[in-house]
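Here we show just some of the chains, and they stay where they sit in the whole.
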Amino acid sequence: MQIDTLLKAVQDGTMDIREAKEQLARAPFEDLGFAKLDTHRALRTGFAEVVYCQNKADDFLVEIFKRLLQTNGEVMGTRCSPQQYELLKKHLPDLHYDPVSRIAKIEKAKTRTGLIAVCTAGTADIAVAEECAQTAEFFGQNVERFYDIGVSGLHRLLAKIDRIQKANCVVAVAGMEGALASVIGGLVANPVIAVPTSVGYGANLHGLSALLTMINSCSNGVATVNIDNGFGAGFLASQINRLATRKE
Amino acid sequence: MQIDTLLKAVQDGTMDIREAKEQLARAPFEDLGFAKLDTHRALRTGFAEVVYCQNKADDFLVEIFKRLLQTNGEVMGTRCSPQQYELLKKHLPDLHYDPVSRIAKIEKAKTRTGLIAVCTAGTADIAVAEECAQTAEFFGQNVERFYDIGVSGLHRLLAKIDRIQKANCVVAVAGMEGALASVIGGLVANPVIAVPTSVGYGANLHGLSALLTMINSCSNGVATVNIDNGFGAGFLASQINRLATRKE
Amino acid sequence: MQIDTLLKAVQDGTMDIREAKEQLARAPFEDLGFAKLDTHRALRTGFAEVVYCQNKADDFLVEIFKRLLQTNGEVMGTRCSPQQYELLKKHLPDLHYDPVSRIAKIEKAKTRTGLIAVCTAGTADIAVAEECAQTAEFFGQNVERFYDIGVSGLHRLLAKIDRIQKANCVVAVAGMEGALASVIGGLVANPVIAVPTSVGYGANLHGLSALLTMINSCSNGVATVNIDNGFGAGFLASQINRLATRKE
């Protein structure tokens, strides 16, 4: 390894300090620190890499799944089409597939900790919510689901708020006008991650209206991710829940 | 009057039917029916004309106020600046001005009927709400105000919902993310008029975000007017409340 | 039931008032009031729940239709595809389907009251208008249709205005530039609900242009619902017409 050789040469006196400094300055981050930095990040994060399947070429997809399974003993892919699952299944017979969340995975047994509440306004938001919930579970977080509790029938939300308030992090998944995030934000003490969905029609602008609603939330403690980005919300919720449960 | 003359000529036989028909077809809506139609509309509507003061030239403004007061025995102007009020006051000493709603008016005593509930999400929405409420009151409707009951503190709304539900029409005035309209829409049985306001900043897009929220409302029975259009909401609420109280 | 138990315990002296108060404060909206509130709302509204069929899973759809039919003795679904109708028909042989409005329903005989005028600018807007009209009829309102009376041939509208003016509520359905709502708004005394449609091309921005036109209407008494939202307009028109006919 190059950095060894260089340091060796300094140690041996065959390279003086000035020359060594220049080479280090000019040169190779991968040989020196950045591959290591990468490892550091992986080690600290504790979250195995997840495959975004959409638009991946068949050969490439199979190869990635195989290699990640080998490395981590488990593997998960999001936005996996039924066709992609059929293909992957041939190479990884143990692969499990959920047509709602479109997640394909082989998952190690793990003890889940803490609590993340994943809520949806309507039933049409469940696909995005499941991508979120299953991502968080894959990362070892405990998840509770509260579906179809949108603000047009407020009592459904209020009936569950007691339990939702206990979560370290709440994910609010909503399309149409996306008001759910603000209402929950006003009722809980921990962070709310708002996920706008493309559910709706007309002036929903494919989810942009819900996104704007959430960004403009009058409630404190609400932050927003991309439209339909269940995975991103699940990842962030896992980071927050992990912080909250670190010492337990 | 021209139409009299024409019909007289037909009656007298000095004009034959074919010629009369041609003149009627080509011609004069104001002399014939449309000025009358206009009167019909004023009579049926029962709502005196209201002056939109903004950008009106001084002379013109004074003239309109005078003429309307003469005709109706009362007069109201919206979006009236303090400067315009000072000017008008010189000609109409009895003119009253409210700096919050920016309404200037001389109002006849009247018995108000029915019930319109005017609600705001925050205190910054009150200016628009007052334009709405005072418009409806000028048109003879009974108005109750429910201010600062936004969804970030849901209990404030729920504490008043019992009374709001009694209104024939509810006006929901909200800026920022504008979620109030949907939440109220889910709790009441009568029409909700949503008024987005330009209150907020950044991605509120000067009220466009709230407008989109309201247009995409997941609750039934909600319709939306222009940003900051308190007058429009007050007019429409008056129409609805009048329908509901017609027979009382 | 939990609330009974709690009150029983207070009555029996096995729970003191302070403890009871705390439990009531923290707790159970579903057991206490909100399920009831829900029933109140349903009772007061008088409008049976309507199914939004689009994107509903087959099993779920059939189940909902069955249950609603059982409860209400009638059932209606909007945005129902021909395929969904074929499916539903197997379980509810009496189900009727209108391919224009895409409404599937079993409807009890009912006397319709009042008058709602449903108008369209062009023939391409009729699908949305029928969703509106049939919704209102299902809710027991009397509806009259005025189709293809757009402003490019004004005499078609003027020829019918006499009758439209008699309605308690007018629905103006229009795509392209959506000017119909403003013109009608200037001619009638009762509320106008504007429904922008996605009819048109290019700069119509899938209905957004018509929506903006309607929101900016220079006529008073016009409020707007989402693009292509015939159901929403029908619901709101029914609320208004009901208010107007309550005492008849």
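Letters A, B and C mark the chains as written, and numbering starts fresh at 1 in each.
By definition in this document, a contact is a pair of C-beta atoms (placed from the backbone, for glycine too) under 8 Å apart; a residue touches a chain by one contact, two chains touch by 3 or more.
Values in this document were obtained by computation on a predicted structure and should not be read as measured data.
Of the identical protein chains in this complex, 3 are displayed in place, while the full assembly in this structure file contains 8 copies of the same sequence.
Quick note on the criterion: only the chains that are shown with their structure count from here on.
Relative to the centroid of all protein Cα atoms, the closest per-chain Cα centroid is that of C. Rotation angle relating subunit A to subunit C: 90°, from a CA superposition, given to the nearest 5.
Subunit A and subunit C have Cα centroids separated by 38 Å. In whole angstrom, the spacing between the mean C-alpha positions of subunit A and subunit B is 49. Shown for subunit B are the residues in touch with two or more other chains, namely 187, 215-217, 220. Residues of subunit B touching subunit C in their complex: 41, 44-45, 165, 168, 187, 189-191, 193, 211, 215-217, 220-226, 231-233, 235-236, 239-240, 243-244, 246-248. Contacts from subunit A toward subunit B in the complex involve residues 121-122, 150-154, 176-179, 182-183, 185-187, 200, 202-205, 208-210, 212-220.
Every residue of subunit C that touches subunit A in the complex is listed here, in rising order: 26-30, 34-35, 37-38, 55-56, 60, 196, 198, 206-208, 211, 226-229.
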